[in-house]
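The structure under discussion appears below in the form of C-alpha cells.
Only one protein chain is missing from this complex, and each of the others stays in its spot.
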Amino acid sequence: MDFGYGERATALHRAAERFLTDHVLPAEPEFAAQAAAAPDVWDAPPAMAGLRAKARELGLWNLFLPDPDLGAGLSIVEYAPIAELSGHSPRIMPEAMNCSAPDTGNMELLAMFGTDEQRATWLEPLLRGEIRSCFSMTEPDVASSDASNVTTRIERDGDTYVVTGHKWWSSGGMNPRCRIAIVLGVTDPDGPRHRRHSMILVPLDTPGVRIRRATTVFGYDERTHGGHAEIEYDQVRVPAGNLLGGENEGFAIAQARLGPGRIHHCMRLIGMAERALSLMCQRVRTRTAFGRPLADQGVIRDWIAEARIRIEQARLLVLKTAWLMDTVGNRGAATEIAAIKVVVPEMAGWVIDRAIQAYGAAGVSGDTPLAELYAHARTLRIADGPDEVHRRTVARQELGRY
Amino acid sequence: MDFGYGERATALHRAAERFLTDHVLPAEPEFAAQAAAAPDVWDAPPAMAGLRAKARELGLWNLFLPDPDLGAGLSIVEYAPIAELSGHSPRIMPEAMNCSAPDTGNMELLAMFGTDEQRATWLEPLLRGEIRSCFSMTEPDVASSDASNVTTRIERDGDTYVVTGHKWWSSGGMNPRCRIAIVLGVTDPDGPRHRRHSMILVPLDTPGVRIRRATTVFGYDERTHGGHAEIEYDQVRVPAGNLLGGENEGFAIAQARLGPGRIHHCMRLIGMAERALSLMCQRVRTRTAFGRPLADQGVIRDWIAEARIRIEQARLLVLKTAWLMDTVGNRGAATEIAAIKVVVPEMAGWVIDRAIQAYGAAGVSGDTPLAELYAHARTLRIADGPDEVHRRTVARQELGRY
Amino acid sequence: MDFGYGERATALHRAAERFLTDHVLPAEPEFAAQAAAAPDVWDAPPAMAGLRAKARELGLWNLFLPDPDLGAGLSIVEYAPIAELSGHSPRIMPEAMNCSAPDTGNMELLAMFGTDEQRATWLEPLLRGEIRSCFSMTEPDVASSDASNVTTRIERDGDTYVVTGHKWWSSGGMNPRCRIAIVLGVTDPDGPRHRRHSMILVPLDTPGVRIRRATTVFGYDERTHGGHAEIEYDQVRVPAGNLLGGENEGFAIAQARLGPGRIHHCMRLIGMAERALSLMCQRVRTRTAFGRPLADQGVIRDWIAEARIRIEQARLLVLKTAWLMDTVGNRGAATEIAAIKVVVPEMAGWVIDRAIQAYGAAGVSGDTPLAELYAHARTLRIADGPDEVHRRTVARQELGRY
Partner (left out) sequence: MDFGYGERATALHRAAERFLTDHVLPAEPEFAAQAAAAPDVWDAPPAMAGLRAKARELGLWNLFLPDPDLGAGLSIVEYAPIAELSGHSPRIMPEAMNCSAPDTGNMELLAMFGTDEQRATWLEPLLRGEIRSCFSMTEPDVASSDASNVTTRIERDGDTYVVTGHKWWSSGGMNPRCRIAIVLGVTDPDGPRHRRHSMILVPLDTPGVRIRRATTVFGYDERTHGGHAEIEYDQVRVPAGNLLGGENEGFAIAQARLGPGRIHHCMRLIGMAERALSLMCQRVRTRTAFGRPLADQGVIRDWIAEARIRIEQARLLVLKTAWLMDTVGNRGAATEIAAIKVVVPEMAGWVIDRAIQAYGAAGVSGDTPLAELYAHARTLRIADGPDEVHRRTVARQELGRY
C-alpha cells in the first residue's frame, strides 16, 4: 500500500493549498454577502467568476478527471488531497476548480460512455465550465436505495425515446445554466434485475420537462450551487442518440459513476471536518468562561483529541480505497467504497457537531459555516444510499469469507 | 413519588389531546402554505387566529401559569403532559394556547416580581395574547454560560435607568407584535458575583433600541414565531419603575425563571420525539425496499425500540423533576433540573435523527417536520447553558455527597 | 403513577439500609478472605451464617415473596428499593436475606404452582434457607433465546416422567446444599409452539443426574454462590407428581417467573451501579495526578454526571415497571419488562466500566469489587434472553400501535 504522490501532483497540491488560503477563504464573506443580496438567484454570485479564472490560471481545473487528455491525469490517490482541500470551503472551491458534484460524475460518464456527438455537445461545454448538469435518479415515491424500485420509464418510439417519470434531488437543476440532465429509467421492465435500466441525456429545455420546485436541506436551499430540483418528465421525447451507453446498461453505468464520486465526496467531507476542527481550536483558545479559556477544559480537549483521531483514521481508509481503485479497480474496492460511505459522513457530522457545541449559539447560526456543513454531512448519510445499505454490503462481504 | 393528576388536569389533558388531533395537526399544511406565501412576515400566519380562538374556547389558555388567578392553577406535574402534547406541533400549538417561550417565562417573571403597574401594562396584554415579549440575556461577544461575563450595563440616572449593551438570540424579537424586552444587565459591577445584575423592562419602541438582524438556526429563520433578534441597546433610557424586582437581584430572578422554563422546554421536546417516532413508525410500515417493508429490517426495529426506551426514561425523569419542584421547590430540584436539560435535548435529537434516516431524502427536506425539529432540539443543547455546564452541576452535587 | 411506600415497607427499607452499612459491608473483607482460603468449596463461607441470623432477626427474610403468608406481603414497588440495596454487595446481601436468584424465582414458582406436597418438600426448606435450588432451562447446543429450540425431553412413562437432556448455566447447581432442580423440557413436541413444554422437579440425587462441570464468567467461578453447573439428565426418572403445574404449561409458567425476576435483577444491578459510582467518587476525591485530585478533571466529572443521570432514569423506569406489575400485572407490563432488561444491564455496565477506569489497574483486579461487578452486569445482557430479543419485543409493541 503506497499513498505517495508524484511530483506533478505535489505541485498541484501546493497550488491548491495556496489557492484556498490566498483566494478562496478571503472571498467567503463577499461571496456570502452577494448571495444574501440576491435571494432569487439560483447560481453562484459574481465573486465566483474571478475565482474560476484564478483557478484556471493556476492549473487547478478539471483535476478530478483521470483522463490526461481531458483532465490532469492524476491518479485517485493523487487527486484525493486536492478534493480534501476543496472541502474547506465547499460552497466555493469545488466549483471554482470545475470539480463540483454532480458535474464531476456526469462528466466522467460522458467521458467514459459518451458518443463523439454527446461529448461534443455536452462534455465540451461542461469541461469549459460554461454550462452545468444534473443527475436525475432518485424518485420521491419509492426507496431509491433499492434500484429495482425505480419507476421512471424510457420507452423507444421510432427514432426517439420517450421519458416519463418523477424525479427529485436533481442537484444543481434549479441553476439557469443547468442545461442537461442524465436520467435513469427503466427500458426493459421484464429484464433481469440489473439489466432493466438505461441512462439518457435530456436537455432541460425539451418540452415536457417541468421543474416543479426546489427541496431544502435543513432549511438551506443551496441556491448558490443550483439547489435540488424536483423534476417531472412528462412524455419527454429525445432523439435515440441521446441514450448514454447501451440500452439496459444503466445499472452498470451507475456503478461506474459511484466509485470515484464517493471518494470525492468523502475527501471533501474530510476537508469540512478539518475546517470545523480548525475553527473549534481557534474558538476555544480565545473564548473564556469561568475564568479560563475553553481550551483548558478537559471535556473540550477530549473532543479535540477524538476529532483528530477520527479524522486521521477516516482519511487513511479513504486513501486505501483510492489506492485500491487505482490499482485493482472499482470492483476490487467495493467493500472499501461502501465502508468509507459509512465512516466519513458520520465522522464529519460528529466533528462538526462538536465544533458547533464549542461555538454555542454562533455555531447553529449563519455566523459560522458550521451548521450548513453539518446539514451537508448529515445529508450524505442518506444520499447515494443510506448507511444501512452500505453496512449490509460490508457485512455480506465479510460473512462471505467463512 | 406520585405522578398522578387531579380530575381537572385530566380533563384539560384530554381537551388538549383532541385539540391537537382535531385542530392543530390538520391545520399544519395551511399554516405552512400561508407562511411560505408571505416570506417577509415575522409573525404567525392568519391560520393561527382561529386556532387561538378554539384553544380559548376549550379552556386551553395560559395553562402554564400555576397561579390560579392568572392561569389554570395546575401543578407542574399536571401541566407537563399538556406541554408534551404541544410539542407534537411546536410551531403552532404552544402559541395557540398562549404557552410559548419566551412569553411563558416572561409572564412568570411579571407575575412573580412585577409591580402592579408593570403587571397592568405588560402582563395583562400578554395574558390576553395581544402582544408578545422577548428576553435579552445572551450576548454575542462573551460566553453567556458564565453569567459573570455579561457586559450590558444598566445605570441609574436620576429617575431613569440607562441601558447599554449588545444582545442576541432575543427570540420573538422580530415580531412586530413584540413590544417589550426583559433585559439582563450589570447594575453593580463591583458587587459579589451573584449580586451584580438586574433585570429591566425595555419597551422596544424606546429610542436607542436597534433591532439589527435576525439570526438563523441551521437554515431556518423561525419567522412564524418572531425569529431570533440581535438587538443593540444604545443608551436606552427607561423610567426607574421599569426595574423588575430589586436592584442587583437579576441573578436570583433568572434562576427563578429557569426551573419551570426547562420543564416546559423538556416536555415539549418529548412531544417532538413522540411525533418523530410516530412518523418513523408510519414511514417504515409503508415504505418498501428489497421486497419488504422497512419495518421488517432488524436495524430499524432496533432504532424504534431504542427510541421508545429513551423517551420513556426521559419522560420519567422530567416528571420526577416536576414533582420535586411541586413539592420541594426549584432549589431542591436543582440537580434534576440540570439533568433533564442534558438528557432530553440529546434524546430528542437522537430520536429525530433516526426518523430522518428512516425517511431518507424527505427527512432532511421541508416535506417532513423532522429536519426543523432536529434543528430545534440541537439548539436546546446550547440555549440556557450548554450541556457541559449542566453536567458539571450534576457532578458537583454528586461529589459533594462524599 | 405512584411510587410511594407504605409504613411497613419504609421501616424494612431502613432496616435493610442499616444491615448493609453496619453488617454487610464490614463483613466483605472477611467473607473474601474465607472464600480465598477454601478454593474447593462451592458455597458461601462461614461468615454468611452470622449475617443470615442477623437478617432474620431484623425481619429481612424472604421479602421478595408478595404472598403475606410466606413472605412479607410487600408490593413489587415496595420491595424494589430493598433489592437495590442488596445489589451494593451482591455476593453477600441477597443470600443473607434469603432473596438470591435463582432461589427467589424457584420459590415463587413453588408458591404459585406447587402442590401441597411439593411445597412441603421443597418450598418449606427453601424458605427456611436450609437447602438451595437451581433452574435448568438453557442448553449448550441451541440458542435458548428461542424457546422452541429446547431439546430436553420429559416423557411420561406410567407413574413417572423420564427426563433426558443437556443443560448448562444452572446457577447454584455446584453447591452441595443445592438439592432440587426445576427442569424445563418438551412433553409434547407436536403441540402448538407455546404448549409443548413442561416444568418438572428433579432432586439432584436422582440417578442419571450428572453434574459435569462449572462454567466460568470471565475468570470468575462464582463459587460462593454455588457456581454455574452444566448438568446432564440421562434418563432421569421422577414420580409423575413432580410435574410443576400442568403438562405443556411450561412456557406459561416460565413467563410468570420472568417478570418479578427481571425486576429483582434490575434493582440489584442499580444497586451495583450505585456502589460503583460511590467507589468512583471516593477514588477521584483522594487520588492525585498532575498536581490535583482526579475529581478536578472535567472528563471525570463528565463520567460522574452521566452515571448519575443514567442511574436515575433507569431506576425510574424499573419503578414504573414495578408499579405496572403491581397494578395491571405481568402482561400489561410486558413492554416495560423487556425495556428494563435492555436498559439496566447496559447502564450498570457503563457505570462500572467508568469506575474501573477511574481506579486504573486496581479496577480490573480483585482489589476492588468492580471487575466482578462488571462481569455480572455483562452477563445479564445475555441471561434471560439477549438484549436483541427484548429490543425486538419493544419494537413490535411500538409498531403495533400504527
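A, B and C are the chain letters, set down in written order, and residue numbers restart from 1 in every chain.
The rule we apply is simple: a residue touches a chain if its C-beta (ideal position, glycine included) is under 8 Å from a C-beta of that chain, and two chains touch if they have at least 3 such contacts.
Keep in mind the model is a prediction, meaning the values are calculated, not measured.
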*Of the listed residues A:Val150, A:Val163 or A:Ile304, which contacts the missing chain in the full complex?*
A:Ile304
*Tell me which residue among A:Arg8, A:Arg128, A:Arg213 or A:Arg285 touches the hidden chain in the full complex.*
A:Arg285
*For subunit B, which residues lie in contact with the unshown chain of the complex?*
297-300, 302
*Determine and list the subunit A residues touching the chain excluded from the picture.*
1-4, 277-278, 281-282, 284-285, 295, 298, 301-302, 304-309, 312-314, 316-317, 319-320, 335-336, 339, 342-343, 388, 390-399, 401-402
*Considering the whole complex rather than only what is displayed, give the residues of subunit C touching the chain that is not shown.*
138, 140, 142-146, 149, 168-169, 215-221, 287-290, 294, 297, 299-300, 356-357, 360-367, 371-372, 374-375, 378-379, 381-383, 386-388, 391
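Note that only the chains that are shown with their structure count from here on.
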*Take the average of all CA coordinates in subunit A, do the same for subunit B, and state the distance between these two points in whole angstrom.*
37
*Which subunit B residues sit where two or more other chains touch them?*
388, 391
